[in-house]
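The block underneath contains the structure these notes are about, expressed in structure tokens.
With one protein chain removed, the remaining protein chains of the complex are shown where they sit.
Moving on, here comes chain A:
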Amino acid sequence: MKSLTKFMDSFGAIILAVIWIAPLLFAFWAATHSTSDAVNLNLFSPWTLDNFRVAWNGAPWLKYFMNTFTLVTVILIGQFILTTLAGFAFAQLQFPGKDYVFILVLMQLFILPEVLIVENYAMVSRLGLFDTILGVGMPYMASAFGIFLMRQAFKGVPIELHEAARIEGCGLLGILWRVYVPLAKPTYLAYALVSVSTHWNNFLWPLIVTNSPETRPLTVGLSIFGAPENGVDISVISAATLMSVAPLLIAFLIFQRQFVQAFLRAGIK
């Protein structure tokens, strides 16, 4: 009886797992076969890398990769600096008005940047940042989620360390840099993984703010490449899709454990 339920469990779990990765498997199948063989699910048809060649030549992918890479780096650096400073102020300093400002910051959690696209677009244009990578990244830098996360991390630092550093003659920023930042390393790592995967995948906002291949990230490039008016077939689209998800997917498969831990840490705290 017990082994039967165990078998049923494994069975159900694996069926669901196979269903869950089926779209990826089919894309892999389509990308490595000629279009007609791919759609007929002709199992004995020859393998080919032609689709990847066609897809690679169809758009400036290298530029798109670099843009996405620059974008997530710019956002991450901005977020680290801003959320560290603000998180520290909220966690360790006493000053009038602090609680009200904190509530304001938390309000941003439900004022989704995604919903404010119209005014943010106007703002980015006004600042002269339209069609720049900085323009894509800036609205996400002062992340309320990040500020909250860093505040929690800094609150957990023992006050004795703070006092000791002060007696040693360390200034406030020195204490922040030498005591708090090193101790919050795991939180930074978790936040970095969540932030990078979010912004690597972001689409709507970059679609609005970018206008040229010089600034366009991978997601926007992929959507333009796959548009039906470009007349590319499903095998080539699959190849392009696999190419563009490969870096993050490979990174995920290698660092799977850390990745999942990071999501856990960032979500639960």
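The rule is short, and it goes like this: contacts are C-beta pairs under 8 Å (C-beta built on N, C-alpha and C of every residue); 3 or more make two chains touch, one makes a residue touch a chain; residues count from 1.
Operating definition for what follows: contacts and distances are computed from a predicted model.
Undergrad: Assuming one chain is omitted from the figure, identify its UniProt name from "Aminomethyltransferase", "2-oxoacid:ferredoxin oxidoreductase subunit beta", "YedE-related selenium metabolism membrane protein" or "Sugar ABC transporter permease".
TA: Options "Aminomethyltransferase", "2-oxoacid:ferredoxin oxidoreductase subunit beta", "YedE-related selenium metabolism membrane protein" or "Sugar ABC transporter permease" considered; the missing chain's recorded name is "Sugar ABC transporter permease".
Undergrad: Touching the left-out chain: which of A:Ile21, A:Leu49 or A:Ile77?
TA: Checking each option in A:Ile21, A:Leu49 or A:Ile77, the one touching the absent chain turns out to be A:Ile21.
Undergrad: Looking at the full complex, which residue from A:Leu49, A:Ile77, A:Leu116 or A:Ala164 touches the chain that isn't shown here?
TA: Within the whole complex, the residue contacting the unshown chain is A:Leu116.
Undergrad: For chain A, which positions touch the chain that isn't shown here?
TA: 5-6, 9-10, 12-14, 16-18, 20-21, 23-24, 26-27, 30, 39-41, 81-83, 85-86, 88-90, 93-96, 98, 101, 104-105, 108-123, 138-139, 141-142, 144, 147, 172, 197, 200-204, 207-208, 218-219, 222-223, 226, 234, 237-238, 240-241, 244-245, 248-249, 252-253, 256, 259-260, 263-264, 267-268
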